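Single-structure report; data block below.
Removed: one protein chain of the complex. Kept in place: all other protein chains.
The chains carry the letters A, B and C, assigned in the order they are written, with residues numbered from 1 in each.
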Amino acid sequence: MTTLDNSRAHDFGGHGHHEGSYLTPKGGFFTTVWDWATTVDHKKIGVMYLVAVLFMFFLGGLAALAVRTELLDPVRTVMVQAVDAQGKPLLDADGKPVMKTEIVGQTLARWIPPKGGEITSIDYGNQLYNRAFTLHGAIMVFMVIIPSIPASLGNFFIPLMLGAKDVAFPRLNLLSWYIYVTGSIFAVSSILLGGVDTGWTFYTPYSTTTDAEHANVVLMVLGAFILGFSSILTGLNFVVTVHKLRAPGMGWFDMPLFIWAMYSTSIIQVLATPVIGITLLLLVFERMFKIGIFDPSLGGDPVLYQHFFWFYSHPVVYVMILPAFGVISEIIPVHSHKKIFGYRAVAFASLGVALVSFLVWGHHMFASSGELGATVFSALTFLVAIPTAVKVFNWIATLYKGSIALTTPMLYALMFLFLFSIGGLTGLPLGALATDLHLHDSYFVVAHFHYVMMGGTIITFVAGLHHWWPKMFGKMYNQFWANVGAWTVFVGFNLTFFTQFFLGTQGMPRRYASYVSEYQTLHIWSTVGSYVLLLGFLIHLFVFIHSLVAGRKAPANPWGGLTLEWEAESPPIEHNFAHEPIVTHGPYDYETTVPPHWSAKDYPLPHLPANAH
Amino acid sequence: MSTPHAAAPEVFDELDPHGMGAYTKHSHHIVSGMTLKSILIILLAFTAITVGAAQAEKFIETSLHIELPRWVNVIVAMSIATVKASLVLMFFMLLRYSNPINTVVFLFCLLAFALFLFFTLLDLGTRGMINPIKAHQVEAGGIGGIRAGWRADAPIINQAPVVFWRERKIAEVGIDEYNRMKSILSHPHEGHGAPAVSSGNMSINRPGITPGLFSAVAPAAHDEHAPHGASPAPHGAPDAPAHSPAAAPASAEPAKH
Amino acid sequence: MTTLDTRSNPLGADVQGGTEPLWKRYLPGHHWRTADEEFDACTLGFWLFLATEVLLFAGLFCGYTIMRFKFPQAFANGSSYLDWRWGTLNTVVLLLSSYTMAASIRAFQMDRQSHGRRLLAATFVFGLCFLLIKFTFEYTPKLSGWFIAFDPALSHYTELVDNKALGGLFHHVAGYGGKAPGQFFSYAFSEDPWEPLWWSIYYCATGIHALHVIIGMTLIAWCFRRALFFKAYGPSHYTMVENTGLYWHLVDLIWIFLFPLLYLIH
Partner (left out) sequence: MLKTLTNNWTATLAESPQGWWAPGWRWFFQNFGVNENAKLTDQLYMEIFWISVGWFVFLMAIMLICVVKYRRRPGVPAPYSPSHNTVLELVWTIIPCFFLFYIFLQGFHVYVDKLVAPGDSLQMTLTAKKWDWTITYPNGAASPERTLIGADSTQFGGENGSPGSRPIPIFYMPGDVPIHFNMISQDVMHSFWVPDFRVKFDVFPNRYTTYWFQAKLQGAETNTLRDSTGKDVVTAQGEKVPYIDHFIFCAEYCGDQHSEMLGIIRVVPMAYYLAKTEEWNIEGKTPAEIGKLVYQSQGCSACHTLDGSKGAAPTWKDLYMSQQPTNAGSVVADDNYIRESIYTPQAKIVDGYPSNMPVYTTAQIDERRLQGLFAFMRSISKYAPAEAAPTTAAPATPETEKK
């Protein structure tokens, strides 16, 4: 196991060996707030990111519920008999009853009524719906999923797992948090000014012409632009940290797989995000000055915008999912006390996914691209399946002959395998050209990417949160209620999104405020599922709050992990480790190593066959 | 919270079997002054060469009337620029002397750029493989709503700005004065000659829908496959490439494939 | 970019620390083992940042390629309004500034403080020249038709000068202005309907490049100030001036490609 060799390691803490946890307040309320606001400690910044991301998740979730609620009932105009003030039917000159139209449905419009109070056209309700789904998409993509695991868990645990005191550029790290907040404020202010109805993809020429007299779209686009900087700086920071700040003795293949995944993620962030930067900048110019690069009336090409957009936004799909792979690669070995199967395959699969992610963006455009482009992109798209499948096989093989504890994180990891397998396999008909031309922009796509983005990333984010919660806050949580929450989320999730596969194959287009009534049954099931999902997340929220308020103190290594963060105290001290850790075993050597802070009595080592290596 | 600590003890190199600090010794390379000066002179020379090459090409085309392929200009200019950029990268930006990982970073960024350009061109450049109509930029496609100028209250024109402003100028100063101004404004070093504009050839471009799309119910010449005797498809493709305005007048000529 | 430099307050240190130049008293961040490792990490981080800058311009280059592919004539026409002589002069100015920047780093590496500062100042002045040429001789006449009196191009248009301002310092040429991007375009003598697109690309590319020149000059000014007041850079610590140099060279690098693409096509 890791040795803490006082005689050889240099004085890592710098001063005093008795510093408190990073959570210890530095004084009164204002001093503490100021301390947090100006901190360069990666742990505090990670926690600040966590809070910010969870707040945005709440906002985006509200928008999602609004979307689902609106879809309970298809909007329709019905003819009804007009009545006078006394409720008597109005008759025309011929004595026939006067008919008038009435709009049925449009829940959102009833919640947020228009200025006059009466809903006179379907446009108003549709506009609300369009704003709700744009809000949901933009917030969830740019402000929740992209920064969720990297910026919160990554910030907190990358230095800890590497045995470093901090990330490479701590002040840049703080700056990127402030940039994130600034970008989010831009986005939220665009909502307060009336919302944006472009969809999160901002496709031109719709996005350059809608709401022409308002600044909302520009604000939202600038918000996404600014958030890009945050993403770039975080990625840059992590790449340098991984290169330069590994603990003594930690070679590239001694790194935990979470680090590998974060490293791949960061490479994508650095290489892809600038392109969305210039794209969104050109979009802002387009809106403000009509420069015409994406505007067909001046000779520009809207499909060029799609290429620009997806060159970033497809790789960013892997920015979202790769960290999840990393978290799963941590949780499964730790909770089954088993060395990960095929360490190098998993590590290289991360890099492989990062590389291939730059080759396949065109599969978002099969309905709009040319024949050759579509064919080449379709062929390349199937390449993504290989490293991803390899990872899933490796995780399942890791379970073989393990010692599996169904803790909340592990339960979530298994759920991830279930959901992500569905998400991945439903990608196949979307990658195949013929079926995609049917399924493109339908609810099938919606279901597919929710299985990957939410079933993959958000579920894993919650899993990682449960996995590292004791380390982050030094408190245990109620496992029973956490498991109840997990199952509720699982049921709600599948109810919400599995139905949407059928909606999609049957022909329900996405981004429809209303629909033909044949689809209503499945929509109702889906909406009910989303409420169950809400319930599940509320349970988790209460479990976490209960844990913070009344949870029992967490041991330093509750699950028996071998990676370096489990060497630290729970919660870690300000400089992470009292002494610089020196790595003498691999991150998953469960056959040969007693986990730190565990006694050999509690953790009998298995008998090794002679040919084991 | 920063605290000074003793300089790193040598023992760390021992503890670092993977050679993390191995290349720090390369970091502080001082380039010789002679090298810097030589590189500067070479760069200036290449600048002269690239300008000279462009002038030579122009001379060949305008004076000798030899039509060079369009790519010659680009290839020559880009090759020289690449050489210049490599020199700057290697010697001014010290890639030659610094940690090789920096070079790797830069190469990966170039790779991403190359992929971006390649696939975008691959798609946008090969639209017409099956049906040639899909390859064309619609002559005057668009969503309308272009204003004449930047003011919010400027009138909306359903024309290309180029045409609108030309017509307006002619209306303002008259065609003779327009042609006189044009001949002065296009002075010799600015390449293209200035063909006089005749007042009859003005409306070349209307945003909106392609002329000929609906109006041209051409005679049933090329549509013998139609299963019934109806007149043929009014799918007049703008046959002329959009970038040659002279070849694409507004009058709806019957489209020919 | 705070992480590029020392953490300590230079002013305070100077007051307390006596006459020792700042670079000798520099200590690496608490999480670094040695100053060399920190320097190496900063350089790597900055190269990653430069990669993002290159890819930012990649979007513009890609847009340029597609549009030139689609509308070669508009680009040829548009480019013919640019004077290659100003472009060449600006290229030379930027190359010279790159040289002075590299030489300045060399001077600081050898602890030749005043020499290094002079070269930094020269770089700044070259950057200023670049911007002045760009704005005075290129942007302003094309956008508004106002020429500065000693602009050699003015001699071609003497017939059309219809207005003078500031005691004859500026001359207005009728019909010359209006070569603006997209909807701003109002030049009446264009020959290709897609010429506004060329100007969009031109102004986006050179404008964003000019923005980078301004950012680079700000960094250089900051380095100069620190070098002047605190002697912040010397043989063992010159991270910030090194990275500012990298940034400046990148600005040069982008221009090396922009120049032939914009000025030398026909």
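Some points to look at:
Simple rule for what comes next: a contact is a pair of C-beta atoms (placed from the backbone, for glycine too) under 8 Å apart; a residue touches a chain by one contact, two chains touch by 3 or more.
Values in this document were obtained by computation on a predicted structure and should not be read as measured data.
Listed by label, the shown chains that the missing chain touches in the whole complex are A, B. When you scan A:Pro302, A:Gly373 or A:Gly492 for touch with the missing chain, the hit is A:Pro302. Check A:Val40, A:Ile340 or A:Ile459 against the missing chain and you find that the one touching it is A:Ile340. Considering A:Leu72, A:Ile396 or A:Val484, the position touching the chain not shown turns out to be A:Ile396 (whole complex).
Summary of contacts with the chain left out: across A:Thr107, A:Thr210 or A:Gln479, the touching residue is A:Thr210.
From the set A:Arg110, A:His438 or A:Arg552, the residue in touch with the chain omitted from the display is A:His438, counting the whole complex. Panel shows subunit A; residues 74-79, 103, 105, 121-123, 126-127, 130, 197, 199, 203, 205-206, 209-210, 296-297, 300-303, 336-345, 367-368, 371, 374-375, 378-379, 382, 385-386, 389-390, 392-394, 396-397, 399-406, 414, 417-418, 421-422, 425-426, 428-429, 431-438, 440-442, 502, 505-507, 509-518, 520-521, 524, 588, 590-591, 603-609, 612 of it touch the chain omitted from the view. Think of the hidden chain as still there; on subunit B it touches residues 127, 130-131, 133-138, 141-145, 155-156, 158, 206, 208-217, 223, 225-228, 230-235, 237, 252.
Following the convention adopted for this analysis, only the chains that are shown with their structure count from here on.
If each chain is drawn as a node and touching chains are joined, the picture has every node linked to every other. For this structure, the chains sharing the highest number of C-beta contacts are B-C.
Mean C-alpha positions place subunit A and subunit B at a centre distance of 37 Å. Distance between subunit B and subunit C, defined via averaged C-alpha coordinates, is recorded as 21 Å.
Among all residues of subunit B, those that touch two or more other chains are 1, 3, 5, 8, 12, 101, 108-109, 112, 116, 120, 124, 137, 146-147, 150, 160-161, 242. Among the residues of subunit C, those in touch with two or more other chains are 29-30, 33, 37, 40, 44, 48, 51-52, 54-55, 58, 62, 66, 70-71, 74, 183-184, 193-194, 196.
Taken together, the subunit A residues at the contact with subunit B in this complex read 8, 10-11, 14-15, 40-41, 205, 209, 243-244, 246, 248-252, 267, 271-272, 275, 289-290, 295-299, 301, 303-304, 307, 311, 358-359, 361-362, 365, 369-374, 376-377, 574, 582.
Subunit B contributes residues 1, 3, 5-6, 8-9, 11-12, 15-18, 20, 101, 108-109, 112, 115-116, 119-120, 122-124, 126-130, 134, 137-138, 141-147, 150, 160-161, 207, 242 to its touches with subunit A in the complex.
Contact residues on subunit B toward subunit C in their complex (touch as defined above): 1-5, 7-8, 12, 21, 23-25, 27-28, 30-31, 33, 36-37, 39-40, 43-44, 47, 50-51, 54, 57-58, 61, 70, 73-74, 77-78, 80-81, 84-85, 88-89, 91-93, 98-99, 101-102, 105-106, 108-110, 112-113, 116-117, 120-121, 124-125, 137, 146-150, 160-163, 165-166, 168-170, 178, 181-182, 184-187, 189-192, 194-195, 204-205, 242-245.
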